[in-house]
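Removed: one protein chain of the complex. Kept in place: all other protein chains.
Letters A, B, C, D and E mark the chains in the order given here, with residues in each chain numbered from 1 onward.
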Amino acid sequence: MFFLTRRERFSSAHRMFNPEWNDDENLRIFGKCSNPNWHGHDYVLYVTIKGNINKETGMVLNMNQLKEIIREKIIEKVDHRNLNLEVDFMKGLNATTENLVKAIWDELEEPVRTIGAELYCVKIEETENNSVEYYGKKD
Amino acid sequence: MFFLTRRERFSSAHRMFNPEWNDDENLRIFGKCSNPNWHGHDYVLYVTIKGNINKETGMVLNMNQLKEIIREKIIEKVDHRNLNLEVDFMKGLNATTENLVKAIWDELEEPVRTIGAELYCVKIEETENNSVEYYGKKD
Amino acid sequence: MFFLTRRERFSSAHRMFNPEWNDDENLRIFGKCSNPNWHGHDYVLYVTIKGNINKETGMVLNMNQLKEIIREKIIEKVDHRNLNLEVDFMKGLNATTENLVKAIWDELEEPVRTIGAELYCVKIEETENNSVEYYGKKD
Amino acid sequence: MFFLTRRERFSSAHRMFNPEWNDDENLRIFGKCSNPNWHGHDYVLYVTIKGNINKETGMVLNMNQLKEIIREKIIEKVDHRNLNLEVDFMKGLNATTENLVKAIWDELEEPVRTIGAELYCVKIEETENNSVEYYGKKD
Amino acid sequence: MFFLTRRERFSSAHRMFNPEWNDDENLRIFGKCSNPNWHGHDYVLYVTIKGNINKETGMVLNMNQLKEIIREKIIEKVDHRNLNLEVDFMKGLNATTENLVKAIWDELEEPVRTIGAELYCVKIEETENNSVEYYGKKD
Partner (left out) sequence: MFFLTRRERFSSAHRMFNPEWNDDENLRIFGKCSNPNWHGHDYVLYVTIKGNINKETGMVLNMNQLKEIIREKIIEKVDHRNLNLEVDFMKGLNATTENLVKAIWDELEEPVRTIGAELYCVKIEETENNSVEYYGKKD
């Protein structure tokens, strides 16, 4: 069993915000991360899949296939976008990194299966000091 | 003559936007960087000062002094903020990296002088692939 | 289940040294790492916790809480310190990276529990080429 | 149980190539990665071993022992070499990163045992965006 | 005056080789870097241009224009290629990093002028430890 990781980047605006609370309550819980005028990050995304080697190609899969799935399903929707307002798969969710890795997992799980692999981990570095990993429901 | 560089980081929202143009014109010139719902970056800021060694301390200056000036004059104003809407020294300016390095230069030039050094360069990495440097009017 | 990682740094002096051996024996086993006049590193510390999402906040916990625990319990005690001589939780231990990750684990396990999460991994990069990870007794 | 990781680097030429196919077929499957005149990478290799602390030394093992094994068994054979033509342990294998991590695992498993540790993971970053990990047959 | 830097990457095979010398002589001078079966690198290219701000756009130029020039003139010709055999602008040149930065400078100087800027520096990192910069004939 092999684990392949593809790294992609995207630059987005977001804020921590629970729509059931007012701005004061959001600021109390989320601090400056809830700034109503937004802030943003150069997010770094790591997608890890697992699979067996194809004897003929010597590869689990062609990394370009994985790259294209990530770009089509994720990067085109989030890069230079507002994660709270403009991303279909984040609708109704607070734009935390936890919710983001889980939503990206849900977007990628099926497409990764169609190229003969299994999604293993989605990791996002929000800043160089903070990151979140998600391994699906099984963990 | 010695050159000391302090690195700091901040996470902000921005958009490329010339208020004299309408949204269509802005989108035509700036593309996705002009998204009306904003996007953002983990900006990396490098401030370089030049100066002579103080014989008694063996230093040009205490890096903590430089760090505190940068944090007070810049980071506290831009981190988790919207560069177009909320930063006093960016008022009326298109929030490009060029305008940002020049505005930060203008904010830091005098305070750096008060701690006995000379501002030499302000550099910002907007993403890991794009950066801008400014050396003041003299270059 | 989500895994959140916080990265912190500290700069310390240390030496490899078993007090039951004399200097010659220590130098024979540990080489230049046992230099009696010390050497030091810019250690990079990664603390990973695991936990479930809080539905209301969309987070496992506020990263600032984790940051503050790490800074209070670890960084304030080791940064700009001598790991062999000045750190209470390293008393009587040889200042190897293995002993250091385990000691940091022991310091953080309970405080992390008090903020509703579970400590999962402590990793230290001693140099860009050498690192050690510890996952607690369970592994 | 502790996990120690050593990072090494090597610069090699390679091409994706299945000798049972002709050049056209190879180009169809592998694209530019199958360029008959080769291309190359600055590969980054991470070797992780697991083991218990030796009470007397406070270490699992001396990292220099691990470094020397990796340099003797791997780096000297692959650095500034052609992975398809010149590396004994890649004979008959397509020079993919998957085959490379598995071949390196097979070269290191026994030598790592002789220094009292257990090989846990071999990871290679082919570029900053693409990497492969292998944990042995057990996974 | 502002300095803008764009970072791009390419993976190529090469060898140090003076065609006026035989293989033994080349190996004596260039060592393992002259391996007849090639080796390769993940080269990192930094292109710096200088220019004045356009008052209307707040930019010196659109970084995408610079990116596209670099990709068309350089990356498409060198990425996944053999620098000695396949790159038109390296014909007849020993594939050293010095010759490479100068050749890339010569390829980019005129196209950069057509987008209203001036080429200032071409820098290449061959490995994380070795790099070369070239500022044109003027220096």
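Throughout what follows, a contact is a pair of C-beta atoms (placed from the backbone, for glycine too) under 8 Å apart; a residue touches a chain by one contact, two chains touch by 3 or more.
Note that the structure is a prediction, hence the values are computed from the model and not measured.
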Touching partners, among the displayed chains, of the absent chain: B, C, E
Touching residues on subunit E - with respect to the absent chain: 16, 18, 29-31, 93-96, 98-99, 101-102, 128-135, 139
Contact set of subunit B toward the excluded chain (per top definition): 1-8, 53, 56-60, 62-64, 67
On subunit C, residues whose C-beta touches the chain left out of the figure: 9, 11-14, 32-33, 35, 37-42, 79-82, 85-86, 127-128
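To be clear about the criterion, only the chains that are shown with their structure count from here on.
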Contacts common to subunit B and subunit D (chain labels): A, E
Classification of the subunit D:subunit E interface as same or different, half of numbers criterion: same
Subunit B and subunit E, separation of their C-alpha mean positions in angstrom: 29
Separation of subunit B from subunit C, taking each centre as the mean of its C-alpha atoms, in whole Å: 34
Shared-contact residues (touching 2 or more other chains) in subunit B: 128
Pairs of chains satisfying the touch condition: A-B, A-C, A-D, B-E, C-D, D-E
